[in-house]
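Note that one protein chain of the assembly has been removed; the remaining protein chains are unaltered in position.
Let's turn to chain A:
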Amino acid sequence: MAAAATESGVSRWQYLDHIRRTRGPFNQDSDVSEEALATLDKTKILVIGAGGLGCEILKNLALSGFKDIHVIDMGTNSYALAPDTIDISNLNRQFLFRKDDVGKFKAEVAAKFVEKRVQGVKITPHNCRIQEFDEDFYMQFQMVVCGLDSIEARRWINATLVNMVDMENQDSLKPLIDGGTEGFKGQTRVVFPTLTPCIECQLDLYTPRAAVPLCTLATIPRQPEHCIEWAHIIAWDQEKPFPSLDKDDPEHITWLYRKALARAQEFGITGVTYSLTQGVVKNIIPAIASTNAIIAASCCNEALKIATTAAPSLGFEESYMMYSGDDSIYTNTFKYEKKEDCAVCGEVAKPLEVNPNWTLRELLDSFSTKADLQLKKPSIRAEGKTLYMQFPPSIEEQTRSNLDKTLKEGLGLDVNHEVAVTDPAFPALTFRFILRFA
């Protein structure tokens, strides 16, 4: 690590080396031994996401002395088949990209830029989805840092890393560092898979946005957003101005915007704009450079601490750091408990309170908004029988009639029955529930 000092007696990594070689009040002599100092050079680290957080993370890791970095960047939405490419709206904060880079792969451009700027670092880009790699690929890294805007991708990598842990093999345990931001707020989390609370244990921290009741949209809109949702959900379906809605096509958004604007005028509501229309329809989360900088730096600081033992990291005690710049600056770090009935790292089935008169369809619909599930395409089995399967089409057809049957009368489900729920987004996961009647 220690580069040769130049003629002036100043070496490239002197600040970092000084801290690493000097014992502080919160670590031990063994943490600053030659053996400990050698670990950083041997660490191979994976970065997931090369967007706003990812750009910062790559820069920070390179300047923290990591030498072998891989970066994967995939589509921003999980249904996109192609890897994400650079869009003009990225340029305000994804500082490794220039106007000429619009349309190119993020991972590739970012890797090249940082390699060129920071001598001696090797960054390997992968332009694909994380789901395309198997466990062997993930096994080669000592640590994973996520800078993602998708909950689904976080859940996937979390489940994969937890499943990879083999108690006989210490190297199979890969610490996961996860950053996230929204506007002036953000969080950093550190997971030691199977040992500390995982991302799935904490899923209820993300509450899915409450949907506006359809009757409000249809009859009594009060907010500009109500008018936009009306145009998006109701007017579009009725009039079908284009074969299918492309949220990135300005012509389509303009159509929705004008519909929404006319409706707003009819009800005397102000505030419908093109930008708001786009924001509501695409569910755009505001993003700024400074918040990304804060959260990415905090993630990389944890990565450095874990890799070098220079200071205690987050994880075993407090594992979650929240930051809010909304009202001055506020941050808090806290301990989150592992959940025994977590679908990923827990061992027992979770109680699920249902109404016995619900249809199976109502039950499945409720899974998409339930904070600790958030499943879009659930399939469900009960002990000994398949209730509904999304795939393959032949089984879907056979089980479709169950959707309109009620749970108790129609399907014979009862208290204490166990059901298993799966979703194609998380092939490694089975959510086990014990039924309770409300």
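What we mean here is this: a residue touches a chain if its C-beta (ideal position, glycine included) is under 8 Å from a C-beta of that chain, and two chains touch if they have at least 3 such contacts; residues count from 1.
The criterion applied here is as follows: contacts and distances are computed from a predicted model.
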When you check the chain that is not on display against UniProt, which of "TBC1 domain family member 15", "Intraflagellar transport protein 20 homolog", "Eukaryotic translation initiation factor 3 subunit B" or "NEDD8-activating enzyme E1 regulatory subunit" does it turn out to be? "NEDD8-activating enzyme E1 regulatory subunit"
Quick one: which of A:E317, A:E340, A:E396 or A:E409 touches the chain that's been left out? A:E317
In the complete assembly, which of A:P125, A:G147 or A:P224 touches the absent chain? A:P224
Identify the residue among A:S11, A:Q140 or A:T386 that touches the chain left out of the display. A:S11
For the chain left off this view, which of A:F137, A:F184 or A:F437 is in contact with it? A:F184
In the whole complex, of A:V162, A:I177 or A:C300, the residue touching the missing chain would be A:C300
Residue list for chain A contacting the dropped chain reads 3, 5-6, 8, 10-16, 18-19, 22-26, 56, 59-60, 63-64, 88-89, 91-93, 95, 98-99, 116-119, 183-184, 216, 220-225, 250, 253-254, 257, 261, 267-276, 278-279, 284-298, 300-301, 304-305, 310-314, 317-318, 321, 324-335, 337
